[in-house]
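The complex appears here without one of its protein chains, the remainder shown in place.
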C-alpha cells in the first residue's frame, strides 16, 4: 500500500474540510486533491494544491479585468491557437503542487527539469523508510540490442529469478546495515548524512514538486513518451490523467499538438513533398540517414518492411 | 481613477461568486482578491490568484501527508528558522498572481526579475490607452549631487512648472500622433507594432505577473528598499501590505531578517568587535572605505557627525 | 554609423592584441570578435566573448576527459542526433556574450527570453544618446487586415511622409526636452531616472547579453521566423550568420531540424496519411480549422487556390 492508515486519515481529514474561496476553481481537480494515486509498488502522486483553470489561461492571454472568458468555445479556440503558435506564457499562469513518492533513480531523472520548485525529504535530517522498488517480473527487461539506452525483450526463467533475488536481498541487507550503523544502543551511531550512502538507488524518496503548466507539459512530452524509461513514464501517465481533469481544453490541445504530433526536418519535408507528388521514395534516395528514415516512417505510419 | 466602471463591475462580479474548495485558504488574501489597489496616478496592483499560506510552507518543509501544522506557534518558529538559514525552497511553495498596471519605465526595471511568469498587454496586437504617468509636484526631484543614480532635492517654482508642462504636452502630442498614424480613415493606417514606437516611457502598460514567495521576497527586498526608485518602490510597498495579510508569519520573518536586517562584511565585523571591546574607531583607522564606513554607521544607527 | 571613431579605435585595439590560450578556439568566431555588425539605422551586434565550439558539444555529451572528438564526421552525426532527439543539455555547454545596440521597443520583446544574462546601459545613472530608430520608407507597413499582430502593405505617398515626419519631429522634440529638463545651468536639473520617462520607444539603448547555445537557438527559432516583427528579425538574422561561423555543425542541424522543419499535430498527421494514401483532402473534410489548414498547406508547400 502506498500510504499507511494514519497517513490516509490525514488525507481524509483534509478532504473533509471544504472552505469558501473567491479564486478560480477546477471541479475536476478538486476531486483529485490530496488523494494518493498509486504508481509502481510503493510510489504515488498526490495533488496538494493548484492554481488556475482553462479560463485562467485565456484571462492571462487577454490581460483581462474579469474572467477573461467569452464562452467555453471561444476559450478552446484561443487555447488551441496559443498552443499551436508556441505562445507559452499564458500556460505558465497555471500552477500545480504535487507530492510524489518515487525511487531515487527516477528522482534523479526527474530533477533534471530545472524550472520547478522542489522540497525533498531530507536523509541528512531524517531516517528513510524500508521501501524499495522491486520490478514486476514483466518489467525485467534485457538491454536493447539496437538502442544503447533502451530495453529489449523480457528476461525469463532462471535469469529473471536471479535478478529479483539480487535486488531483494541487496536492498534488504543494505537497509539492515543502514539501521545498524545508525543505531545508538551500545555505540554512538553514525551520522544520518553518512549512513544514507549505503542505500541503493531503488529506495523510495519523496518530495513536494511545484511546476507551472507550460513546464509540466514539457516534462510530460518527454517523460510520457514511448522512449522514456518505463519507471518514470508511469508517473507521467498518472499526471497526464490528472491534468486532463484539471484543464481539459489545454490538455486536449497538448495531446493534439505535442503528444500526438510529429516534428519533420527540412530534409523530411522535402521527402514528404516528393511522396505527395506521387514519387516512390526509399531510404536510399531520401537523403535521410537510417535512423532519420526509421523515425520518418514511424511518423507517417508506414510499415517498415 | 485606476479602473473604469465596467472594469469595476467585472471585479465585483468575481468577488460575488464564492466557490467551495478543498485547498488551503488564506482569509487575509481572500479579502484582497481582484480588488484594484491604486498606485501612482493611474496604476494599480490586483491579486488575481494565490496558492498556499503559512501552513503550506511548513507542510512542504516537512514533506507531510496532512496539513503539516503542529501548532501555529510551532509553525512560526519553523518559518523563522527557515528564513534565518536561507532555506528558500519551502517559501517557493507559495505562489501569487498579480495584475499590475504600471508605467513602461517601471515595467522595464521590474522585468529584470527573471524568475517569474509574465503576460503583458500587447501593443503589437492592441491599441494602448491614453494614460501617462505625470509625477506629483513633490515627486519632481533633482538629480542627486552625491549619488549618480539617485534623487536630490525637490524642484521648485518655474523649473517644476516647466518640467510638468513638458511631460504633459509631449505625452499628449505623442498620443495624438499615435492615433493619427493608426487611423484608417482616408489612409491605410500604420501597423500597431510600428506606431507604438512613438510613445514615451511614461505611458502605462499592464501585465499579469506570477511569482513564488521566495522570489517575491527577493523582489521586495530590492524594490521596497530606500535606494529603489520611488516609482517602483510604491508598488513594492503595496505588495508588502498584501503579503503581510497573506502569510503573516512568513512576512514577519522577512521583515526581521531581511527588510530590517543588515549585512556586515568581514572588515565590518572586525570593526564591530573592536567597538564592542570598547575601542573608539573612526573611518581613518577602520580599514573601511568612505562609502563602506557611511553604510556601516547607518547600519549600527550612529549619527554621522 | 553604428560606432564612433573612438569606439572603433577601442575595438581595433582589442582585435590587435592576440593572446595564447589552452581553451577551445573557434576560428570562425575569432574573426567576428568585437566587430560591430550594423543592424537598422544605428544598431549593431558585436561578439564580446564566447565559450566552446562544435567539438565542445560532443565533449560534454560524452563527459570526456579529452577533446571528445573522434572525427569531424562522427561529431556531426552526434550533433544531428542530439538535436533531433531534443537532447538540449550539450548545446547549453556553449556560451556567447554579445553587445547589442537596439531600439527600446525591440529590447522589450528581446528581454522576454529569460534564460540569459543582461547588463543594460542605465538611464538612471547615465544620459542616453540622441539616437532614434526611424524606419526606412519600405519598412513603413500598414496594419495587416488578416492578422491582428502583423503587417500588411507598405504605406505610400503622403501617408508615408506624414508618418516619417511625425516620428522624426516627435523624437527630436522629446530629446530636446530631455536635455532641457536635465540641464543644470540656472536650474537644479531633473533627476535622470525621471527625465528618461519622456523618451519614446524608438530611442536606442544597449546591453551586454550572454546566453547559452540551446537558449540562443530557441530565441532564433522564434525571432528569425517570418512572423516575428521585422525590427527584431534583422537582429536574429545577423546572429544566425555569426552562429553559423561559430559552430557550423550545430547550426546546420538547427537549420534542418528547427528553422526549416515543421511541426504537425495529430490531426495534421491524420490528414497527411490520407493524402499519402491517395485521398483528395480539402479543408472541409480535413477536420482542421481554417487557420490550421492554411498552416498545414504552407508546411507541405501546396499552393493555396
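Note that the chains are named A, B and C in the order they appear, and that numbering of residues resets to 1 at the start of each chain.
We adopt the following convention: a residue touches a chain if its C-beta (ideal position, glycine included) is under 8 Å from a C-beta of that chain, and two chains touch if they have at least 3 such contacts.
Everything numeric in this text was worked out from a predicted model, so none of it was measured.
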Taking the full complex into account, find the residue in C:13, C:72 or C:298 that is in contact with the omitted chain.
C:13
Have a look at C:60, C:134 or C:269 and name the one touching the chain we're not showing.
C:60
Those residues of subunit A which, in the complete complex, touch the missing chain
103-105, 108, 111-112, 114-115, 118, 122, 124-126, 133, 135, 139-144, 148-153, 155, 159, 162-163, 166-167, 170, 173-174, 177, 180-182, 184, 187-194, 196-202, 229
Contact set of subunit C toward the excluded chain (per top definition)
3, 7, 10-11, 13-15, 17-25, 30, 33-34, 48-52, 56, 59-61, 63-67, 89-90, 92-93, 95, 97, 99, 117-121, 206-208, 210, 212
Pick out the residues on subunit B that sit against the missing chain.
77, 80-81, 84, 86, 89, 112, 222, 255-257, 259-269, 272-273, 275-276, 289, 291-292, 295, 299-301
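By definition in this document, only the chains that are shown with their structure count from here on.
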Interface composition of copies subunit A and subunit C: same or different, split at half
same
Rounded Å distance between subunit B and subunit C, as computed from the means of their C-alpha atoms
30
In whole angstrom, the CA-centroid distance of subunit A from subunit B equals 35
In angstrom, rounded to a whole number, how far apart do the mean CA points of subunit A and subunit C lie?
33
Residues touching two or more other chains, restricted to subunit B: which are they?
118
